[in-house]
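The structure follows.
Only a single protein chain was left out; the remaining protein chains are all shown in position.
Per-chain numbering from 1; labels A, B and C assigned in written order.
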C-alpha cells in the first residue's frame, strides 16, 4: 500500500481501450451520461465566460480540462452523500441535473439568484444536490467534510463525504488538520487533491510537487493514497468507487490525487500567457478528458462523430436558452434580489442592529 | 530512504555497548559532559518543581526522561546555530552553561528576571545560547525555524536551525506549513518531533500515532525522516550529526522523530495518575536515558558509581546555591522587576498610549 | 437547590444536554477520559460514552472545522478550546466559515456550534493563558459571544448557546471557576458556597442570549461589565461610595442595548470595565453606542477602565489587572465633573 501513491491509476489506454484491473466496466448508458455532463460543463463554461466579457457577471471560473473529475465522482456517489467542492468541479452539478437557469441567475446576481445576491458568482451552494456551500477562501472546507463524515458515522448513517482541494492549497494547514482528524477518527470520507499543475501562476513545485507526489501525503497519516489519471473518466470512477467502498465499510478515509491539467486561465481575472507557454495547453500531458472518453465510446461502437456533434449542438442550445432566460431576468447591476436580502440570514433571527440599519436604509 | 522512518536508530544496546553503523564514536570527555548536563537538568527540575510546591513560582515543567535530547543536540550543534525549543528541552541550556541563577530568577519572576517579569516561568529566551524565545502556544515557532534557516542560506551563512515540536502538536497546521516551506525552499534545518507518547492526558494515538510513525510524516514532503531512540544519547547525537551535515551541505531539511517518554506529569498543574497507570513510568519502554549513558560509560571503564554519586552531589549543590541566591532576591510576588518594565518593549519606541498609561499608574 | 461552583454548573449544563439531545457531543483537547484541564467535562465520557465526549488532536483549527462539518450535518457539537488564547489558530474557521455559512448559502447550511473556552486573567497564567479576546469576536458578523459571571448564568447561558442555531463563542472567566473574585487579590480566596448566584437548579433551564442583568440598581452612574469584571465592578462601586447601577452584559453579541441605554439615560454617567487591553477593545464599541444614544443625557465623558495596552505581563498581573480601585477612581472622576 505504501507504493500506491507513487504509481498512476489509469484505465483508458492510448488506443481508447479500457484496460487493467481498475476497469470499472460501466454500462454504455453511463458512459453516454458522463460524456453529456462533461460536454455540458464545457459548453456552460464557454458561454458564461463570454458573458463575463460582455459585463453580465462580475466573475467566472472554468473547469476546462478537468471535467472528468466532478462528473465521474458525482455520478458514482449516492444522492445522500455530500461533496465539499472547489470552484473547479462544476461538473458535479451538471451531472446531477442542477437547473442551468439557477446557475445562470446566481452568476448574474439577478433577482432570481438562489443565493440571494450574497455570494460571488459560481460560489454555489446546492444542498439537495449534495453540494456544500463554496466560499472564496480555498481549503477551509476540507475539514468540514471530515466532521460531516464523522457525524454520519456517529448517527449510524451510511452517507459519506467527498472533498476537493487544489494541489496548491494542500500547503494550507487546513489540509493537514483534516487528514489528521480523518485518520484518527476513521472518518468515512474520500479526500481528493485535484492536481491541475497550476495554482494561479505557481506551478505545482511551489506546493512541494517536485519533492514527491500529492498522493504520498497519505503516508503521513497512515492512510491509503491513490494517484489517479484525472483526465480518465473510467479511472476516476474506479478509484472513487474503491475509496467509497472503503469508507462505507468503515475502513476510513482514502486520499486520492487526481492528476490533471488546468487548460484555461485561473479565472476571468487571469491571463495565463503571462506565466506559462501559450501553447502549453495544446500539449495536455494526459489528453483532453472529453476526447478520451469520446474515443473510447467510439472504439466500443457506442458513439460516433455525428451524435457527438448533435449532442454538442443540443447542449449549447440548452445553455443558450438558460442564459437568455437569465438575461431576461437581468444581469449584474441590472437586476438583483430585494435589498432586504442583504440583512437576512446573518443570524437565524435578526438582532436589533440589522433591524435598525434596515430602517435607516428605508427598506 | 522511504523505509528509514519505520525503523529505529539505536546505538546503545541492552548491555550498554555502542553498536552499529550509527555509533558516533564520541570521546569519553564528551560523554562525561553529556552525562553531567543531563544530571544537571534532572537535578534542576527536581528542585524547582519543589519550589513550585512551596509557592515560590507560579509554574514549572520538567523534562524528566527526555534529557538526552536537548543535551545531545545542544552539544552537537554549533554556537551559531539556533534552536527553536519546546518547554521540554531545557537540557539545551544546561549543556551550554546558561547561568543557573538567571534561570532561577526567571522562574521566580523576581527583580533580576532576565525576561523582566513579562513571561511565564521557563518560557525562556537566550539568544546568546542559541535558544529562541519560547511561548505558551505550542507549535507556532516551528515555522520560524524554517524562515531563520532560509535567511541563513540567503545570507550565505552556514548556520542551521533546529526546531522541536511535541508529537501531540504535530496535529497543528503549523507543523505541516513548516515542513512544506522547508521542503520547497530546501531550508538548512533539522526539524524534530519529540514523541514522548503523551500530550497532557492524550496518548500519541490522538495525534495519529497509531496509524503510522511521526517520522513517516517526512514522506509527505519528500524529506528524509529518521526515527530515533530519544533515550539513547549516542543515537540522538548521531542522527543530529547526520541531519546537520545534510543541512550544512545544502541538501535541505531532515525530519527526526525522537522516540522517548514523558516520565513526569505534564506540568505543575497536572496529575498524571488521573489518566495513566501510576506505575507506567517505572516501565520506561526505552529505559532511563541517564542510566543508559551511565551504564555505557561504566562499561567503557570511563565512569563508576562513586564518581556518579559525587557528580550528583556537586550538581545538586550548584542548583541549591542558585536557588538560594534567587530566593535572596525574591520569589513570586515577593520581588519583581520595576513595574515600568510592563510598559517597555511593546514597540521599539513607546507610543502615546503606554506613555499616558504609565503616567496614569504614576510610574 | 444545590450550590455549585462554575465548573460544576457548566458540567451540569453539558450533562443535561447530553442526556436530552442525542445530537449534542463534546470534544476538545483533553476533554474525554481526563475531563478537561479545568475539569469542566469531568465524568461525562464515563457517563455518556466515548462517542459523546472524546479527546481531540492538538489542532484548534481542526477542532472547529470538524465541529462545523458536524453542525452542517445536523449535530450540535460543543467544542472546547483549552485556553481562549489558543482560539487564534481557529480564527479563520470561526470567521470565514462558522459565522458565514448561513448567510452565504442563503440558509442551506448553518453551524449550530458552541465553542467553550476559559478566558481572562487573575491566575498568574502569563501572556498566553490570560488574554481576553472578546473584541475580535464581537466585530464578526454572524458570531455570537457570551460571557457568564456566575454559576446560575453559566448553566443557563450554556444551554441556551447549545440550543441556539447560530455559532456561539462561550467565554468562561477562569478566575471565577472556583469562586467569585472581586480583584482584591490580597484577600482570602472565596468560594461560591453561600452565594445565591451559585444556587443552580438540577434541571434544564435557559438564560436567554442578549439579555443583560442589572446586578445592582443605582442612580448616579452606570457601570457596564461582564465576566470577572462584574465582581470587580461591585467591589469598585462599594469602594467609591457612588450610587452606581451595575449591568452585567452576559452576552456582548447580541447586546442588550435597551437595558444599557435606559440605565445611562437615567444615571447620566457611564464607566465601562473590561480586562482586555483598552485600545480597540469592546469598550470602544460600548462607549460609541452609549454616546450615540445618550449624548444629551451624559453629564461627563464615558470612562473606560481596562487592561493597559501591553501584552499580558506575568509578574505584573496586579498592576495590569483593572481592579476595584481603578474603577472607584473612574467613578469619582465622573462624579466630580
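Convention: contacts are C-beta pairs under 8 Å (C-beta built on N, C-alpha and C of every residue); 3 or more make two chains touch, one makes a residue touch a chain.
These figures come from a predicted structure and were not determined experimentally.
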Displayed partners of the chain not shown (whole complex): A, B, C
Omitted-chain contact residue, chosen from B:184, B:220 or B:235: B:184
Residue of A:207, A:223, A:238 or A:290 in touch with the missing chain, whole complex considered: A:207
Hidden-chain contact residue, picked from the options B:43, B:90 or B:145: B:145
Absent-chain contact - pick from B:10, B:118, B:246 or B:358: B:118
Residue ranges of chain A at the interface with the undisplayed chain: 58-59, 109, 113, 117-121, 123, 135-140, 166, 168-169, 171-174, 199-202, 206-208, 269-270, 274-275, 332, 336-337, 339, 341-343, 346, 353-354, 357, 361
Footprint left on chain C by the chain that the document does not show: 85, 88-89, 91-92, 95-96, 99-100, 103-104, 127-128, 135-136, 138-142, 253, 276-277, 279-289, 291-293, 295, 298, 300-304, 309-311
Sites on chain B contacted by the missing partner chain, in the whole complex: 114-116, 118-119, 123, 125-127, 132-133, 135, 137, 140-152, 154-155, 161, 173-174, 177-178, 180-181, 184, 345-348, 351-352
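FYI, only the chains that are shown with their structure count from here on.
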For chain A paired with chain B, centre-to-centre distance based on mean C-alpha positions, whole Å: 45
Geometric centre distance via CA averages, chain C-chain B, whole Å: 36
Multi-partner residues of chain C (at least 2 other chains): 56-57, 59, 61-62, 89
Numbers and ranges of chain A residues touching at least 2 other chains: 173-174, 177, 180, 184
